[in-house]
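Here it is, the structure in full.
As you look at this complex, bear in mind that one protein chain is not there, while each of the others sits in place.
We just call them A and B in the order they show up, numbering each chain from 1.
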Amino acid sequence: MMRSKVLSLVPRATGACRTMSTATKLTTVEVNDKTGIATLTMNRPPVNGLNLELLRDLHKSIEEIEGNKSRGLILTSSNATIFSAGLDILEMYKPDKERIRAFWTSLQDVWLALYGSSVPTAAAINGHSPAGGCLLATACEYRVMLPKFTIGLNETKLGIVAPKWFMASFLSVLPRREAERALNQGRMFTTDEALQIGLVDEAASTKEEALDKCAQFIGTFAKVNPLARSLTKQQLRAVELEQLENERAQDLEKFLFFINQPAVQKGLGIYLESLKKKAKN
Amino acid sequence: MMRSKVLSLVPRATGACRTMSTATKLTTVEVNDKTGIATLTMNRPPVNGLNLELLRDLHKSIEEIEGNKSRGLILTSSNATIFSAGLDILEMYKPDKERIRAFWTSLQDVWLALYGSSVPTAAAINGHSPAGGCLLATACEYRVMLPKFTIGLNETKLGIVAPKWFMASFLSVLPRREAERALNQGRMFTTDEALQIGLVDEAASTKEEALDKCAQFIGTFAKVNPLARSLTKQQLRAVELEQLENERAQDLEKFLFFINQPAVQKGLGIYLESLKKKAKN
Partner (left out) sequence: MMRSKVLSLVPRATGACRTMSTATKLTTVEVNDKTGIATLTMNRPPVNGLNLELLRDLHKSIEEIEGNKSRGLILTSSNATIFSAGLDILEMYKPDKERIRAFWTSLQDVWLALYGSSVPTAAAINGHSPAGGCLLATACEYRVMLPKFTIGLNETKLGIVAPKWFMASFLSVLPRREAERALNQGRMFTTDEALQIGLVDEAASTKEEALDKCAQFIGTFAKVNPLARSLTKQQLRAVELEQLENERAQDLEKFLFFINQPAVQKGLGIYLESLKKKAKN
């Protein structure tokens, strides 16, 4: 099954060192001189699994783009078939006590920075985008997706529960009825289905075309006052942003309690074993 | 007018005894051995009017299904043309002081149990479904409806106001603009209109087909972790559930105050008379 390979929570490449130098750059930021638009690329082979280091780099890159007067931010992946496979399961299996707190806190940081970004944001979804990958995409204001990939919050399929702010991101894009059903089912949408239901805004046949369409969306703000636009967006997103900001500590403890359940650890272990076997074949 | 006959708040059959033995079963629960899905059938002739006894049996049956590890719950009717005609008007006309409190409390119990049910829920709407009938249907996660029937919250047509939780159930299914207009108008939707607007999810030509489609919906959770699914649903529905749970006493008093207004009692009396005349013709 192609799909099962990218079902969120993927392990780091075999032999990868657990701690990485902070100098390791897992993201790149390129600003187009002509348009002033910054492209933020996730680059953590093999599947852009969101581990502590990638999350920290993402957070730094978003803050950099906020600070450098970019006209907009496009989030994409260097991988040919995967946007991001979601949270790195190795961060959650037999976790180090300190590191897992930093991991979850960084995930909160990234979402708060991206969902609340003062610049226009768009995702060029050039590959599969389950779970945490879908979270990043729905935190943006616009989504363009390449054909024959899948996107969705498939947490229930993995035996976990998407936190309230994952749901808030999702509900800001989809109608309530469709969002609730998809979240309960852990449904992954194909590009066509995602377009049909409004989970993505446009399809594109190549990454270049996706980046172009994202840039066109950001271009619709050319004649808009940037401060007024930014304050308008903040006001609209204040409810969801404030909810997480006010509950960060509580949200972290809830995650830690859940992840440390023996049944959850056992499930993650079985899942990791199955991935190892697949990798050998 | 066919429609007027089923406009909610219908009287019990002439000569029916006001109090019924608690042994009287007004609902049946059948669990399919193969699928593990429980079918909950309302069976209170002539129109499944929701009186205290039917509500108590519904509540017991939902709790039974919660407890017996069913894979899902399908709500339907034994009646060939009516799903449920809504609240039994005889419970509200010249009401007994104690009984009417138990009646409304049971209605709250049923909605809380159904809207918050830990198992997947679907309604096979095999007949007209006004007011309280629509409440039960929208408390489920999925709706399949037979042709040429009607569904809606038509309270304003009856001179009453749907409580906040009736509205919450309705708003969780329809877009705000459509929901508000329909609630103000007390609009009854035909099967085709309900399908078009999203008030029901599928049409079916027979009851068997409706039950099958409901079972297929419940089947979409086959590969989903049941605990994760249940917690996800609870989290999504927490706002509406907590609102009623926190306001149960207040909601009861509001209903009692309203129903005891002389103008309301007079209106119910006139309505009952008109139904008696129809029954004679």
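The rule is simple: a residue touches a chain if its C-beta (ideal position, glycine included) is under 8 Å from a C-beta of that chain, and two chains touch if they have at least 3 such contacts.
For clarity, every value in this text was computed on a predicted model and none was experimentally measured.
Only one of the listed residues, B:Met42, B:Ile160, B:Val173 or B:Leu268, touches the absent chain: B:Ile160.
In the complete complex, the residue from A:Gln196, A:Asn225 or A:Gln243 that touches the missing chain is A:Asn225. For chain B, the residues touching the chain absent from view are 155-162, 164, 167, 175-177, 180-181, 183-186. Contact between chain A and the unshown chain involves residues 120, 141-142, 171-175, 198, 220-221, 223-225, 227-229, 231-233, 235-237.
Definition applied: only the chains that are shown with their structure count from here on.
We define each chain's centre as the mean of its Cα atoms; on that basis chain A and chain B are separated by 40 Å.
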